[in-house]
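Heads up, one of the protein chains got dropped from this complex, but the rest are sitting where they should.
This part shows chain A:
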């Protein structure tokens, strides 16, 4: 690598560059830090002192309060259950489809792939009324199944897109050898190919998890009972009732984003991969 003599002007330029990049980082992070701080404050502190001040007494009881009294624990577990079920279903079904499209030989595979990809760009508001009507006829309104099915269907195209890139890199010889050994097609899929896709599976799992955890419109439209609501819609209700209680609102928001932040800390590389794969190849 060439080593350049750094001129003073170049040094200043670099310093400015780092300053700008640093400022962007502050812009992206500071609102969350601020949120965390006001989630630990009481109203007297929020309305009486500078919003930039650190919390005086760290009021972790804000968290206990919303978790128990605010029904947030219920919403939280609903989110966990609905997210987990949808993610598992989406990833398994999408793996079946991707395997059939990329590894098996059939005439319509290209057309079917295109059909799946069409689903990617559809605005959900263009399907919401018929979907609502359909669920009503099936008696699935206010039933978590309506949400799970919608999540699986609407995340399928992206999941297939991410999986496909990986499936296409696997050498054909894998199946050839397996067939020679007399493996059935199901064994080839479940015991040979599927385990090989572990890295990309974790990418699709984390991406799906984030999308489902954060989803709002379907739950807001199809679910009316508190006992089935997920966090995104639940915190909306909650905030409607506690409008001026900033500490409680802050605590609720932090609770809703904590699982995502934890996932991010451990799986940030996978998340980055998933985002890049989902759009670059599309």
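In this section, contacts are C-beta pairs under 8 Å (C-beta built on N, C-alpha and C of every residue); 3 or more make two chains touch, one makes a residue touch a chain; residues count from 1.
We adopt the following convention: contacts and distances are computed from a predicted model.
Chemist: Quick one: find the hidden chain's UniProt protein name among "Putative ABC transport system ATP-binding protein", "Heme exporter protein D", "Urease accessory protein UreF" or "ABC transporter permease".
Modeler: "ABC transporter permease"
Chemist: Who touches the missing chain here, A:58, A:77 or A:96?
Modeler: A:96
Chemist: Among A:46, A:59, A:205 or A:223, single out the residue that touches the unshown chain.
Modeler: A:46
Chemist: For review purposes, identify every residue of chain A that touches the missing chain, sorted by number.
Modeler: Spelled out for chain A, the touching residues are 2, 17-18, 21, 24-25, 27-29, 31-32, 34-35, 38, 46-47, 50-52, 93-94, 96-97, 99-101, 103-106, 112, 115-116, 118-119, 121-134, 149-150, 152-154, 156, 175-176, 179-180, 184-186, 188-189, 210, 213-217, 221, 231-233, 235-236, 239, 246, 249-250, 253, 256-257, 260-261, 264, 268, 271-272, 275-276, 279-280, 282.
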